[in-house]
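A single protein chain has been removed from this complex, and every other one stays in its place.
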Amino acid sequence: MTENNNEKEERKGKYIIEREYVEDERIIEPEKLDIGGVDASGRWGLIVLPRVIKDFDHSLIDEVKKLPRGKHIERCWQCGLCTSVCPVAHKEPNFNPRYFIYIVKMGYKSEIKKLKKYVYLCQGCGLCSEACPKHVDPSGVMMALNILFDKV
Amino acid sequence: MDNKLSINFNDEEISLTKEDQKLFQKLIEERKAKLAKGTIEDYLRMLEKMKELEKKEEIILHHVHEEYQPRLVKTLSGRIKKIPTVELWQHKSCGQCGHIPGYISSLYWIMNELNIPYVDDTNQTSCTAWNYYGSGTSNSIAITAVFLRNMHVAYEKNAYPLIHCGTSFGDYKECRYLVVMSDEIRNKVRAILKKIDRDIVIPEELVHYSEWLHVMRYEIAERKKFNVSNIKVAVHAACHTYKLMSEDYTYDDNILNGIRPAPTSSIVLALGAKLVDYSNWYDCCGFGFRHILTEREISRSFAYFRKIKPIVEETQADVLITHDTGCVTTLDKSQVVPLAHGYKETIPVIADSQFAALAMGAHPFRICQLHWHIADWKNLLNKMEIDWQSAWDDYKKYIEELKKGAKPFLLIPPPRKLQPRIRDERKNLNGEE
Amino acid sequence: MNDFPLSIFYFLFNVILFILSTILLIIRIKRWGVSYPFVKLVKELFKEKRLKFSSKLKAIINTLIKDLLSLKRAGYLCEENFHLYGRALLIYGFGGIVIMNLINFILNPIGVPLGYLHPLSIITYLFYAFLAIGSFMLFLRRLIRSNLRKTTDPLVLLLHLSLFYFAVVGISFYSSLNSGLPFLSSILFYIYLSGISLLYLFLPLSEVGYYIWKASMLLTKSLLIEHKSTE
Partner (left out) sequence: MEKNKSVLVIGAGPAGLQASKDIAEFGYRVILVEKNSELGGAPIRWKYHTLAPDFVPTEKVLGPLIDFVKNNNLITVYTDSIVESYEQKEDFFNIKILNLKSKGVYNEKVSAIIVATGFEHFNASVDPRYGYGINPNVIGINELEVMISNGKVLRHDGKIPKRIGFIFCVGSRDRSTNPWCCTVCCGVSIKQAIEIKKIIPDSQIYMIYMDIRTVGLWEKLYWQSMENYHINYIRGRVGEIYWTGEKLLVKGEDTLVRGPFEALFDMIVLAVGMEPGEGTKQIAKVLGLKVNEYGFLSPRIPNIHYDSGKDGIFLAGACVAPMSVEEAIGEGSAAALQAIKYSMRKAKKMP
């Protein structure tokens, strides 16, 4: 899977010293920016968007509950048992069933956009559903999120 | 685990045995305890020790005596602080003269209007606090020596130092604590000052110009020419003025009920403008000192998204007023790039002295020099009914004349009553034999 | 019932059910409110002129191999070998059956019994066996582990069973065809038809329907990435 294709292109915000603390999505580095005749492209016009969560949005969770096998998503209390047994999570750190369920519950769209390409790695093996203490059926929820994330 | 702690210090291996580690730790604790400050007891203990040192004649204490016509204010620690109002020695700021000259020319103009004698001394050196806080150059002894050198020059001119920049003010408060509490630093600094024929003179009160504006706010309000009652003002208090040695800054029970520092907010209220509050008033302006040098991009974004945008969204204020060099510069200049990116929120950022001078009818460009500020101040002046268009044309004409060689317009301080101390005897500056 | 119409009937039977099943799948996807990737996939394949047809095909095949056949998406990352082999057998089995049906139809449209040892029927038997074993393994896995049984969606169990039923019925029909017992093969033929119709009607509503949508959506995505990279 050609997942992280930003390695190829020059990394944004390379002048920022504490670079690894800043996610790529929050850096806006204009190729060309002209301010009153002054060329402020690249580093000079770079801004970093805030990461403060301003609002919560629960419309997504209603959609998930309508999708097949997504109806128990609200039972999840973020204990992380699903991620602990998930074979994919051990190999791909960005694949985390608990975290997917949480960002959908709270409606953190920016996180969803960032991680949505990883949700397709779910193998449907059902180990997470087996381990889940609240019978959320996370493997079914992952199916629902595969569908939902295609729309977000 | 082995009891050796080895540190690589510019690729030279230093290893400390367990005992050394404990000793090293003990030293740090001791030093911290000795210089521990920040609590009110330490602050008051420092003031007592200052008086003892004066009795033992180890230092000269520059008192705020009657000729300075002091006024009293309450500080956060509850102690009453004397603020001199006349015969002031202007301790200028490099950032203000460099980036926003209108900042102090407004202050001088106000003092001329109120007929307050002061000394605009050319023999003042920069306080070097910016590079100390910013890039970590200099050390506690060097920076204290610079502090005391300036104080001695003021003492010599028999004028009481009035500090313009918040960083100098914060830095001098900390240096005063060092020089009073630590004999070692005091002796080292005295040796340095001896080399330039100066002695240790410590001002009894360290006064920031915003505190002077605070105590003079009613006289200023009397001379108000423009109605500012419909102007919504948001105030940003500078970290270095009220967060460095926070016990030593002016608080007033009937200004923001004593929870927040009184200066700047008090003069805005005295002038009759509407003071608006916003959610993250406590946050830094984005300057952050080392932060702006090393992480310019994040500093710019912080200033805009954390201060400017919320202020405009929450309060729709007409102007953002602050009382420090770094804050005005950062908050004003950081709006340029986000606006170029298409964000709409913008607000003019000026100092409290400029706002007071504008209200008193000062020339927006000759005196307040608003053209150094980037964020658009036009609708602020329109709302204050100041005809900035004709003032701008007048300023243009003035510039043309200057080019043709005319004499520049200068702010002449009113005549002084106190005589400077003449320095012919080496031994003692008080004029006694 | 003479032979000729049987294969035509079988062909028509398949075509009708295939259309029915596609309609079911499209209705289901519509209810999800998601785009139909097949349309976009076809559009991407044929409309885009700049990119040579061959490189697009290469992208599809490479995604197919890398993602599907190497089971990257279907169990390869899963440490549980039982699940991996079950999945592999099921997928290869099912794929094989579809291909063999096509080949049989082309080479032997009128369904002449070829005998057990004929390579074609051996391969067909093999694929059916794969499917039977694979689906049974998956079914068994979800049955034995008590907590997994409790948390498995009944539709999933039904899916495995229906695949297993289809495989068993398939094998028995083919063997009866080869054995030449006309009567037996005709009954088994109808049972076989029931197996096929069960699959056609049930698969789009089950997990497989979702996997078909997901596979084609990923193919479209890889094609889009292909285009973006060549711009």
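Each chain gets a letter, A, B and C, in the order it is written, and its residues are counted from 1.
Here is the rule we use: a residue touches a chain if its C-beta (ideal position, glycine included) is under 8 Å from a C-beta of that chain, and two chains touch if they have at least 3 such contacts.
Owing to the predicted nature of the structure, the values given are computational and were not obtained by experimental measurement.
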item	value
For the chain not depicted, the shown chains it touches	A, B
Contact with the hidden chain (one of A:47, A:60 or A:103)	A:103
Touching residue (missing chain; options B:54, B:314, B:345 or B:394)	B:314
From A:18, A:31 or A:55, residue that would touch the chain that is not displayed	A:55
Chain B residues touching the omitted chain (full complex)	279, 314
Interface residues of chain A (partner: the chain not displayed)	51-56, 58, 74-75, 77-78, 99, 102-103, 105-106, 108, 111, 134
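One rule holds for everything that comes next: only the chains that are shown with their structure count from here on.
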item	value
Cα-centroid distance, chain B relative to chain C, in whole angstrom	77
Whole-Å gap between the CA centroids of chain A and chain C	32
Sites on chain C at which at least two other chains make contact	none
Of all residues in chain A, the ones touching two or more other chains	none
Complex contacts: residues of chain C adjacent to chain A	32-35, 66-67, 72-80, 83, 142, 145, 147-148, 150-153, 156, 207, 210, 213-214, 217-218, 222, 225, 229
Residues on chain A engaged by chain B in the complex (per definition of touch)	13, 15-18, 22, 28, 30, 33-35, 40, 43-50
Chain A-facing residues of chain B, complex	294-295, 297-298, 300-301, 304-306, 336-338, 340-341
